[in-house]
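Could you have a look at this structure, given as structure tokens, before my questions?
With one protein chain withheld, the remaining protein chains of the complex are depicted in position.
Chain lettering (A and B) follows the sequence in which the chains are written, and residue indices restart at 1 in each chain.
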Amino acid sequence: MEPEERTSTTARDRLVASNLVCGYGKRSVLHDVSLSVGVGEVVTILGHNGAGKTTVLKALFGLVDLDAGTVTHEGRDISRSSTSARVLGGISYTPATGSIFRDLTVRQNLELGAFTVRDPAVRAERLGQVHGLFPILGDRGNQVAGRLSGGQQRLLSIGLALMSGSELLLLDEPSLGIAPSLVQELFATIRELTRTAGISVVLVEQNVRAALPIADHVYYLRTGEILLSETGAEAAARDDWWELF
Amino acid sequence: MEYYADIAIQIMFLMMLALSLNLLIGYTGETSMAQAAFYGVGAYTAGLLTLPVAVAGLEVATSSGVAGGQGWGFWPAAGVAVLVSFAVASAISLPALSRVRGEYLILLTLAFQLVVTQLMGSLTSVTGGAFGLTPIPPMTLFGEMLVRPSQVAAVVGLLTVLTLLICWGLGESPFGRILKGIREHESAVRAVGKNTVVPKAVVFGIAAAIAGLAGALNASYYQVAAPQSFNLDVSILAIGVVILGGVANPLGTVVAAVLLGSLKPVLDSLVGDDAIAWRGVIYGLALVLVMRYRPQGLIPEHRGPRDLVNRFRRRPETVERPSTQAPAAAKAPSPAPTSTSGPVQETAAVLTIAGMTKSFGGVKAVKDVTFDLTRGQITALVGPNGAGKTTLFNLITNTIRADEGTVSLNGVPVDGLSITGVARRGMARSFQDGRLFERLSAIDNVAMAIPGQEGENPALLALRPFRSRTRERATRQDAADLLRFVGMNQDPHTLVSDLSYGDQKLVAIARLIATGADVLLLDEPTSGVDPSAVEHVIDVIKGLRDEGKTICLVEHSVHMVERLADRAVFLDQGQVLAQGSIHELMARRELTEIYFGA
Partner (left out) sequence: MATRPPASPRDELTLPLLTASDVSPSLFLQLLVSGIVLGSTYALLGTSVSTIYSTTKVFHFAHAFVYTAAAYVALATASSLGLPLAVAIAAGLLVAVVLGVGIELVVYRPMRRSGADSLGIFLASLGLSIAGPNLIQIMFGPDGRGFPAGDPRLFTLGTATFTTWDVLTVVVSWALIGGVLAMRRSRWGLASIAVSANRELASAVGISPQRVHVYVFGVGSFLVGVAAVLFLLNQSATPNIGLQPVLLGFIATFLGGVGSQKGAPFAGLVLGMVVSLSGLWLAQTFQTAVIFGLLFVFLIVRPQGLFGKIAA
């Protein structure tokens, strides 16, 4: 199914990726991947390990060079833009592992998140916003980030992304390494962000059941190809996923 | 005439240093900054042994204040110099044997070089200090003293040719192949059942021994051994020759040694006193420019001796056998005797894993895992991300040491063995990231894994050169057959880095089969393979099963597991939750819950 089917969506498309082909050296990972993300939407990418989910995020963020295809952000072709240009443009990427600077304090992490922001006033304002969203990050400001609990580290990694002023978060497996009881809570927080701040999220997840309730749209990836795409509601109603993995 | 002979001798000394150093830098991928130190060790050893014996009351006329030597003849002294250099270098390489590589080794050899130069300069009573040991007697041959440069040049020339042949022969031998494997991926060499510690110590020793021989020749030719001939600059000059000529290519080294070696005499006539400094500027800049614009050197590795030979021989491995032979499983060579114990009953478990447990920092990654692998079956490990599948592979092959648990292969415990030992007992693994030897040909990649090659031992190479060569021809034939068996249809002499990803995967499988192992552990054999080539990989793996191999694989695509595996073991959070056919497992509600999250 092609993303064209989704033009009925009321949300304006913030990011559109068309026919992405890319890989690492000789190893081609994505064969022909297209997707789009609207303002305030949560788009979830599911698939077996090694299907190329992380590579989709990296391609959207410019960490992997495209062999073919285009990425359009807010109507602008950013297929060849540098990573830092995309950060300035309001995109952020949060890797599955190593998503914070473990040896630095929480405060220093957040400051680095706003590295591209020159204006100290803007930085202070954002810091205030992040502290407002995640008070624990304010309380633990001087703690070394690596000592935080798994859930707090995840919040910090999202805080890092928000500090850059990102409107489009590319989140790779945020549930990894978090106690199962906290996963729902984290995903509720992510959903809240998109509702209140109009932020868009592309979510790569293994934890299908936790990710589906907050998804507006779901793409299933298998060996580098989009197998199927459907709305979050359709996906949540599904009870047999095996054939998609 | 004598002037040119003198220059030729200088060039040949440089050639000997660089040819042997190339074994280290080019083949093994380890940089030594201490080549000149071993050159010096050889020179001083030979010098001290050949200096006349001091007689009480009758001072020996050494101008350096050294009491006297042993009065040996040149050749026995040179022999001892070679042995001493070999021994010292092997000892120095001790930290390199286990885990120290790259920058650490550069630093270590650099420090060693400086220690040796300093001791040569300051241990006056032994070395004669800054002025050196002198007068060292000239070498003799058949009772005649060689003093004219042209005479010495003949001897040095002969020994340089011998060095060239030794370095060339070693480099192209199975021993050299292991060295190159260490350069590319040492862990992969170990995983196919080859020891890497001994080859590393030996190659350090050989490189130093040849430098020691050059040192002995140098001392007797100049009749003096003084510190400035063996300092860091000389080490760096030798490195420069290796890099400019092209790593792992003796021909390049010879050419570069002639070029850099003749710089000084040319510059002598142009700039006089500053000749050495100008030479430094020129080859220093040449090094920068080569690394920047032509890092493979003047003559790249794959234009090496064997490739020249192959061009004339028209590649025996591919033509000797008619292509009409079907690449059936039965034709796959099994180069090693298949397993340690006697015949195994078909129903018996080939591999038994019991009570496997491992914690990382207090978190149990694998908990009391117990299961069997049965001959002629493909077993898949499935489970959500982080279930411990790859960790289990690492534990089974002892890549990571388990806290508890046993692994028995055909009833024999193998959990105490290294990954090398495990591979030799008949269980080999592949790697998710391939770990192929990229700058080696497909055929060399596979040949590396074939067990029982006597050419891997330099001593046997020297003692039975012809037998080793015959054996090597058979090895390469076997490797070519294996490549054909897995359906790698490209020229087997193609460098792996030039192959497509799908073909690279096939080479990896061929390499795994080549170990002769009965139990094959495949880590994501189809990931990253073009959808069109996946079918072929599946056929190859099934073919191996039908041939009687026991196969265990980690595969994330359930879809793929369905097509490949006879049986699956479901893991979650380091525990075995269920075993059975994949359809049985998929039908179980609770496993679905776990796989897709609660």
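Everything below uses one rule, namely that contacts are C-beta pairs under 8 Å (C-beta built on N, C-alpha and C of every residue); 3 or more make two chains touch, one makes a residue touch a chain.
Since we're looking at a predicted model, the values are computed, not measured.
Of the options A:21, A:39 or A:88, the residue whose C-beta touches the omitted chain is A:88. For the chain missing from the display, the contacting residue among B:13, B:27, B:72 or B:112 is B:112, taking the whole complex into account.
For the chain missing from the display, the contacting residue among B:94, B:158 or B:587 is B:94, taking the whole complex into account.
Interface note: of B:83, B:251, B:286 or B:577, the residue touching the hidden chain in the full complex is B:286.
For the chain left out of this panel, the touching residue among B:54, B:155 or B:232 is B:232. One chain of the complex is left out; on chain B, the residues touching it are 29, 31, 94-95, 98-100, 102-104, 106-108, 110-112, 114-115, 117-119, 121-123, 130, 227-228, 231-233, 236, 239-240, 243, 274, 276-288, 291-292, 295. Residue-level contact of chain A with the missing chain is found at 61, 63, 83-84, 87-88, 92-95, 98-104, 108, 111-113, 115-116, 160, 163-164.
Just so we're on the same page, only the chains that are shown with their structure count from here on.
In terms of their C-alpha centroids, the spacing between chain A and chain B amounts to 43 Å.
If you check the complex, the residues on chain A that touch chain B are 23, 25-29, 31, 48-51, 173, 175-176, 180, 183, 205-211, 222-225, 241-243, 245. Against chain A, the residues of chain B that register as touching in their complex are 384-386, 499-501, 504, 524, 527-528, 530-531, 534, 556-559, 586, 592-593, 595-598.
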